[in-house]
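Apart from one protein chain that is not included, each protein chain of the complex appears where it belongs.
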Amino acid sequence: MIASEKRDAIADLMAEYAYRIDRDKLEDWVNLFTEDCLYKVVPRENVAQGLPGVLLICLNRNMVHDRVTSLRVANEYNIHVDRHVIGAPRLTAQADGSVRAESNYALFQTNQEGESWLFSVGCYEDVIVFQGGKALFKERVVIVDTYAIPNLLATPI
Amino acid sequence: MIASEKRDAIADLMAEYAYRIDRDKLEDWVNLFTEDCLYKVVPRENVAQGLPGVLLICLNRNMVHDRVTSLRVANEYNIHVDRHVIGAPRLTAQADGSVRAESNYALFQTNQEGESWLFSVGCYEDVIVFQGGKALFKERVVIVDTYAIPNLLATPI
Partner (left out) sequence: MIASEKRDAIADLMAEYAYRIDRDKLEDWVNLFTEDCLYKVVPRENVAQGLPGVLLICLNRNMVHDRVTSLRVANEYNIHVDRHVIGAPRLTAQADGSVRAESNYALFQTNQEGESWLFSVGCYEDVIVFQGGKALFKERVVIVDTYAIPNLLATPI
């Protein structure tokens, strides 16, 4: 059983995650993770075959922050905008009070001509902890089905 | 903090909005707005650049209703069907008891040959009020990422 306060906090966290990326508030997006977080992007193929390769790995929040900084330097002009649509999470209570959450996402992009396309689908596998009534990502592993794409990691998924 | 009754009412409103458009119950869809509502569709580009141009604006529910009437006259045959998939809303309580809600959407269309495609992605920026335990749109601003499309406003987004 997961208390409704936790359910609400998780729903808020999921919505906030999409909001902060899609509005290009990446510096604030970083604060949705715990200091000792793990943030990882992995192709589904590698998970299925037990291969170790990842597309991106950050072993704590500082590394997530560095990632944002390098994006800011590398991409002087924003060439696309993101739009996440995330399904309801599958929740599993953990003995230590944290919650495992798995949710599917579809990520769309739009270019400066106003043309949109499906960019990536996959799922989030999270460990969510609660601090002062708020939910934070202790772990977010993004499993991407769609890996046959150029410039995959221009912005976070 | 947003009480769970309000959260439920908002979730119901969001689902009802999609349902009434996608089932072509547009006359009932109008009743999801308050009498003094604002309903507006704006390209994201214009919002980002502070440009005043809108794709559609209705300054009250009567204007929303007129919009439906003109659709009924203009489109004698329904040439496509809509399907909205809407993400969980990001909620912010307001001092006056209303709630601001922001949610991403993907809108798909299907033609009479049964072929579907991505029609539009974007987000809803709402002010939601509560009357008799029900949630209504006092304001719904649709920010469309996808504006490079023909016949954009055949049906509401």
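Lettered A and B in written order, each chain numbered from 1.
Just so we're on the same page, a contact is a pair of C-beta atoms (placed from the backbone, for glycine too) under 8 Å apart; a residue touches a chain by one contact, two chains touch by 3 or more.
The shown structure was predicted, so the numbers you read here are calculated from the model rather than taken from an experiment.
Here the missing chain is touched by one residue of B:88, B:101, B:128 or B:157, and it is B:88. In the full complex, chain B contacts the hidden chain through residues 4, 8, 11-12, 14-16, 18-19, 22, 81, 83-86, 88, 106, 108, 110, 112-118. Considering the complete assembly, chain A touches the hidden chain via residues 2, 4, 7, 43-45, 85-91, 102-106, 118, 120-123, 145-149.
Quick note on the criterion: only the chains that are shown with their structure count from here on.
Each chain gets a centre from the mean of its Cα atoms; for chain A and chain B, those two points are 26 Å apart.
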